[in-house]
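What you see is the complex with one protein chain gone and the rest in place.
Up next, subunit A:
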Amino acid sequence: MVLEFDCILTSYDQATMICIDNSEWMRNGDYNPSRFQAQADAVNLICGAKTQSNPENTVGVLTIAGKGVRVLVTPTSDLGKILACMHGLEIGGEMNLAAGIQVAQLALKHRQNKKQQQRIIVFAGSPIKHDKKALEMIGRKLKKNSVALDIVDFGEDDDGKAEKLEALLASVNNNDTSHIVHVPPGPNALSDVLISTPIFTGDSEGGSGFAAAAAAAAAGGVSGFEFGVDPNLDPELALALRVSMEEERARQEAAAKKAAEEAAKHEKGEEQPSSSQDATMTESASVTASEADNKRNDITDEENALLQQALAMSMDDPASSHELRDTDMSDTAADDPDLTLALQLSVQDSAKDSGSQTDMSKLLADQSFVSSILASLPGVDPNDPSVKDLLASMQSQSEPQEKKDEDEPKEEK
């Protein structure tokens, strides 16, 4: 299903180097569960998004604090290799932003496929010792060599840090290919905040199918464009998303009604975010519904059903698993990072892989299985009413999907 997204979309080959701040400042817990873990999760997500959106994309990772700048892995399309190198990282020292960027630039220069566009993503979570002029020189050199730069400004917030980073961005930015995101500490996970930014959704090049779907689902239209995809750049994808949203709306209304009734009895607060999210999406969908009707002839029902299924999975799962994930991060991260990672990956995978979707949806639908997982997580009470609501909505979701999964083999093209 999301394979169809990738076919419609033209995603340019990218080579990306991610610079991780593993300085002493990362021990702080003002981001959940710690600055370092929040950063690591964001990095994992970015790596997944880049490699999934285009199999030709390569990603490399280096650390910029510790005993010195160290390249963990040079640009590769092997996601397993990238994630593996993230284990056992040591925290300490102070970051050297200039050296980090220069080494990243060198690593990109030696990429195998010279046709790939070069990009550096830097996580700046601690004070910057360089002055503005030095950073501007670095930025100009990047621009001269056609390297784009994404900056994540988080963590420590001293005088002039944001200003220095903005100056760096201004010197490297060429036609909005570079971006900066300031993430203050707060209840939302660093990854969640980043998912709706151009760091995930890409820029005017066209972005990535996975990121567009994730952005649309998680941010509910915050990214500016309807579904994180510019209709001018990719009308087919935008249209496909619009049409499937139209159908999704009808089913969502029925499901939302049921969920809202139950929520009215228990805590209203938790249901509000997800239902208002649905409202935002449906509003934007209804405006273009008439156009979608005229062009409906162009899209077969098969594609509709498949797209709808994909969006439903990616829409419902983040909404329902937000609470799962938040609980995961705070309680299980220290105890069982593997479980956390596996859960995360499986949630992502189930939104993309049609083959495993049947298994995943059946697993998730199996209430007893999910309850047992939840029970094993400290801090989650399976008898909690909000958790019960989520299970209920997931259950109703899985039934139409199983029907469609059966239809799938007959509809193979």
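The rule is short, and it goes like this: contacts are C-beta pairs under 8 Å (C-beta built on N, C-alpha and C of every residue); 3 or more make two chains touch, one makes a residue touch a chain; residues count from 1.
Operating definition for what follows: contacts and distances are computed from a predicted model.
For the chain that is left out, the UniProt protein name among "ARC1B protein", "Rhodanese domain-containing protein", "PITH domain-containing protein" or "Cytochrome b-c1 complex subunit Rieske, mitochondrial" is "PITH domain-containing protein". Residues of subunit A in touch with the missing chain: 109, 114, 140-141, 143-146, 171, 174-175.
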